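Note that one protein chain is taken out, while the other chains of the complex remain in position.
Now for chain A:
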């Protein structure tokens, strides 16, 4: 197998010295972590390495020697070879580089016999180790991450050993990040305290009675409030995030919360200027009136001869008058509320300060409340139609002399008495001829209901999107792509003949399309839970549909 050497790029320009690192036995490769410069005392070096080994738990050894001879240092080669006797190893690497040339030369001396392997059998690889460490990518480099204590000393420090390693060129840091880290602890404590107060308030007995619970489970604003509380609790937990996934989740939640709140404040500042709230409130009541008037006209049309169809007059009149009375009730209710609407809207609109998602959930709830009568009509129409269809199917079976066996869940033949058959056939005929009327009412109200549901669905989807989109991960991928790594990639560096093969190893960042999948914040998804076929089947049978029902378990 070919011998592979992983060499940090910054040590390329280092002065001559000893190579310190680790052998990886199974893959016949060596990872170089640092170069210890002259002058050094071998005893002190051994002691230092022993200390580092204990601190970091990594199997550090002296791998060999590195020589980049400057002028007047010609005798270095033999000196370095003699070092192999001081640090006894199984294999001793001798890497050397001449000034002005790019490639290294490599000799490997084994313990039993000193021989230098052919250049073609060695393939040093020069990785861009600085960024690799930040992402902890690639199994081989777990070693580098664990050897953190090794990197505290530098060649500029006054200690027993002077080294060059990947941090010699400086670490990546930012003042804003450091300041935020300092400020985060007291802010986190304060927020955690406030959140505990809030959660204890929410779980108090008054708010947990049955009717309140039912209402709050239906209103999407309350749901959104509970999600945000949960998110904030995750972000402001005082323990530091150790795993990468945990850290990314906290960062994503924090950034999306921040963006949400700023968009919400923007919206509030726009809405409260020039008395837009007042204008909105003034248009709300006439809009509700207009909708009611349109519904009345629709019902009058249904009570006549809609689309040229001939309805059953009696049933038509009954249903039509029933729904008209409901609309009349609804309009009276709206007119009763109209003086208070502006004030309610003003105070409720302030809650949009908490975020754009709250504004959208509020809009969804207001729509639901204002179109409550459409929902009621839909339920009445659907129930009636459902009963008609079930009755018809059961009586049709009777007509053919069959029965539904509940025990066996199948259709069996059955012998009926004559009067059973007679009444059954009569009822069947009645229901059959009433079917077009009920079906038409059902169709009309279902379509109206579907329009409202679509609108609410769009709002819920956008709320879900704002909640779950990983903005921080996306930003990191676009601007600091080396921090999110999918793997590594290699590039061949063209070298002089006679030197071993040189490859540059670099980070292969995560693909943009998989960033969203990997770092999505899990939310209670409200995607349609029925497939199109199941939905059509439910519509046909008259079952009530709730296509945007929130799932009870989190979707990751």
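Rule of thumb we're sticking to: contacts are C-beta pairs under 8 Å (C-beta built on N, C-alpha and C of every residue); 3 or more make two chains touch, one makes a residue touch a chain; residues count from 1.
Going forward, contacts and distances are computed from a predicted model.
Chemist: Suppose you had to identify the omitted chain by its UniProt name; would it be "Phosphatidylinositol glycan anchor biosynthesis, class H", "Nucleoporin seh1-like", "Tectonin beta-propeller repeat-containing protein 1" or "DNA repair protein RAD51 homolog 3"?
Modeler: The record for the missing subunit names the protein "Phosphatidylinositol glycan anchor biosynthesis, class H".
Chemist: Where the complex has a chain not shown, which of A:24, A:503 or A:539 is the residue touching it?
Modeler: Once the missing chain is taken into account, the touching residue is A:503.
Chemist: Touching the absent chain in the whole complex: find that residue among A:307, A:418, A:494 or A:533.
Modeler: Only one of A:307, A:418, A:494 or A:533 touches the chain omitted from view, namely A:494.
Chemist: Tell me which stretches of chain A touch the chain missing from the display.
Modeler: 1-2, 4, 27-28, 120, 123, 125, 487-490, 492, 494-501, 503, 508, 511
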